Every structure is written in structure tokens, then in C-alpha cells.
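Omission of a single protein chain aside, the complex is shown with its protein chains in their original locations.
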Amino acid sequence: MIVKTIFSGFGGQGVLMMGISLANSAMNKGYHVTYLPAYGAEMRGGTANCTVAVGDEEIASPVASEPDYLIVMNLPSLFTFQNKVSAGGSIFINSSIIDARPNRQDVKTFCVPCADMAQELGNNRVANVIMMGAFIKKSNVVSPDIYLKSLEIIMGSRKKTLAEINRKAFAAGFDYIKD
Amino acid sequence: MAKIVFKHPQSLKENIYHYCPGCGHSIVHRLVAEVIDEMGIRGITIGVPPAGCAVLAYNYFDVDMIEAPHGRGPAMASAIKRCLPDRVVFSYQGDGDLAAIGIAESLHAANRGENITVIFINNAVYGMTGGQMAPTTLLSQRTTTSPAGRKKELDGHPVKVSEIFSQLGGTTYIERCSVSSPAGVNKTKKAIRKAFQCQIDGLGFSMVEILSLCPTNWKMSSIDSCKWIDDVLSKEYPPGIYKDNIAEAKKTAEAAP
Partner (left out) sequence: MNKVLMSGNNVIAEAGIRAGCRFYAGYPITPQNELTEYMAEHMRNAEGGVFIQSESEVAAINMIAGSSATGVRVMTSSSSPGISLKQEGISSMAACELPGIIVNIMRGGPGLGNIRPAQGDYFQATRGGGHGDYRTIVIAPATCQELADLTMDAFDLADKYRTPVMILADGMMGQMMEPVIFKKPKPRQYPEKFMLRGAGTGKSKFIRGLLLDPIDSEEHNWKLARKYEVITKNEILHEEHRVDDADLVIVAYGTAARIAKGAIKRLRDHGMKVGLFRPITLWPFPELKLRALSAKIKNYLVFEMSTGQMLEDVRLALQGYANIEFHGRPGGAVPTPAELANVVAKIYDKKD
């Protein structure tokens, strides 16, 4: 099994953090994992994206030419990546700011108004963690426990309140997606 | 009858800039293109863009251009000018390109009095590579390679290119400007025009140093960046004319048989 996911959005939306937190969780679970960010001039103009591959076997290429999952936090990302997603794959959309929907019939779409939900929680910055909750629920790449523990480790010595709000945000996203 | 007061310069291609919003390169590109238009020299101008954020300048300037390796622009421009003395040749360089890796080529082109013009963008960081310390970075300024702020004991002092180059016998006209305000932008345009005229008149090396915004790597808004130039950067690098030997050089040129 190898699962590849692309996270994409504006710089500042915490897109790379989404990838790094998933990669760390997968590592802590004992999986093989690679994380590859877009770099250099690609970043100019304020977009950011990264690719995470998780597997129970050695990962050959860290690039995802046909990702299983795509998480888009802004509209340009949807246009850039939607056609790459493998048939039967899933696209997670930050529907708070993206009105468009994928023009493909062969992928599943999950709309999560994560920016609005973050505002409701009183912290605009946790939209990415809410989206991760939804993503983990559907993808099941790692368990919520491992994810949250890993997230706490990366966040390091920062305030307890942060861990608390992250937990809430994750739960909100996780519960938003119905089975 | 309506009068056109603002239009796209002819010497600027209609491509969309890849520069970050608020970047000073965009302003200076426009100024250089306007001057080229106004002087009617589009067809005889040859430009040398640097390795730096302006590496793609040939996508914007509608004049002949050739890329130089990082820092080597003035060497290339010198040779182009020597082979084609009646063309207008300019080298466009950042502070890393000019004052670090290319200081030898830049200083010696200036010292030889090459009849070229250098447009020097001082934004106090390496923009293209992601905000590392530049020779022009201020003391205690934090960058990705001076995480605790630039320290004179370890990293040396900000390099004052206009001051240094004005000491060289070969230089004719050197001015430092800033594009942090409308007045500064107008002044910069005048200086660029004067520098090109100096070259066209065959009077020797000219350089315009321009204090320029890099909101991305300064991690500031464009407005704050302008303020930072006015309140901080321009204190270390005061704008002004550092050398103007144009009149003298003209006299010498006229006296020559």
C-alpha cells in the first residue's frame, strides 16, 4: 500500500504544516514516508503545495503524478491539481472560499467549510487542522490519536491552549464528515 | 480632446511580472523602459540581466538582452560596449550580484571607466534565493543566514557601493535613489536618464543605486516596506549624488583633438 496526497493553497494557510503533520504521524506509526514541498520560484506569487507519500513498503518516487487524495485550500489549487487525481480518488475542498467544484465524475468530493468553522471556533488559523480532521476521517491513513499526538510533538513547547484548540479543531473536521 | 498621460511603455513587453506584489523591481523596470522610450534608444540598447529576482528581465524589457552568470554582468557589458561602442549597454544587478560574488567584475568595470550604465537594486537581502544576508544587509538585521541579526564581528559591515565606487578614478556619474515614495520614483527616473545620457555622450561609467522594496523577505507590507526604507535603510544609505563629473568629462572630451 502506498497512499499519496497533495496539499495545496496560499502561503500562510498552513498548507505545508498539514503535510508535515501527516508525514510525522505516519512516521510515528512506523510507516515509510516522504514529504516533498514545492520550492524556489514556484513559491513566488504566494502559492504553496506539498506532496506526502505514506506506505508500508519503501517509497520510490516522492512525486505524486496521480495522487489518491488532493486537499485544496484555495481556488487556483483546484484548477492546478484536479486533473492529476487518480480515478476513484478524493478531493477535499475548502468550501468557505472555493465555490467551484471539480469537473470530474470519477472522483469523490468532500466540501469542508473549514475557514468558517475555524472562525466559529474563534481562531482563524486552525482551518488547516479542521481540514486534517476531515481528511483523516475519510482516508484513515493514521488514527486520530496518533495524528493529534504527532501534532503536539511538532508544535513543541508552545502553549497548552494551542494543543487544546487543535484538538477541538480536529474533532470539528472529523465529525463534519459523516460515514 | 483627451490627452494620454499614462500608457504602457513601448520598451516594456506586455507580460505579467513574476515579481511579488509591491516589489521594487517592477517599478524600476518601468522607469528604465520609460527612459529608453523617451530617449528613443530602444533599437540600440542592449541589457544584461543578473542572477537574482530580475533574472527574467528579458521577459519584460523589449530590448536585446543576454543573461550573465551570477555577478558577471559588468564584464559581459564591458565587452559588448567595446565591440559595439555606439550602442547603449546597461547591466541590471542586485546587491548580492554586484557587491558579493560580482564585486570584482563590478569594481573593475567601474575602475576601467567602461562606458556602460549599471542599474543597481539594493534591497538589503538576497531576494531570489529566499532572504539570506546580503553585503548590504544592515547590522542587527535578521535574515535566514543571520538568524540572530547581522553582527559586525562575524559578518562585517554593510557595503556602501555608491560611496566606494565614487572613489574610483574611472567613474563619472553615481547617484543613489529610492523608490519608496512618488518623489523618490521621479528622482530615480531622472537619475536613470542622466546615467544613460552620460553613456550616450561617451563620458564613462555611470551607476544608479536604487533602494528597493522586498516586502516578501522583509516580511512587511508594502506600505511598511516604504516606511522602513525611509526611516531605516536610507539612514545607512543616504540618497544623493555621490559623483557627478559629467561637466568635467564633457570639457575634457571637447578639448580632445
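Brief remarks on what is shown
By written order: A and B. Residues from 1 in each chain.
The working rule: a residue touches a chain if its C-beta (ideal position, glycine included) is under 8 Å from a C-beta of that chain, and two chains touch if they have at least 3 such contacts.
Bear in mind the structure is a predicted one, so any value in this text is a computation, not a measurement.
Across the complete structure, the visible chains that the omitted chain touches are A, B.
Listed residues B:H70, B:R87 or B:H108: the one in touch with the omitted chain is B:H70.
Across the entire complex, the residue among B:N59, B:T145, B:Q197 or B:S222 in touch with the chain not shown is B:T145. For the chain left out of this panel, the touching residue among B:T129, B:Q197 or B:S222 is B:T129. Seen from chain A, the chain kept out of the figure touches residues 20, 23-24, 27, 33-37, 39-41, 58-63, 65.
Taking the whole complex into account, chain B touches the unshown chain at residues 51, 55, 67, 69-71, 96, 100-101, 103, 126, 128-130, 132-133, 135, 144-148, 154-155.
One rule holds for everything that comes next: only the chains that are shown with their structure count from here on.
A separation of 43 Å divides the Cα centre of chain A from that of chain B.
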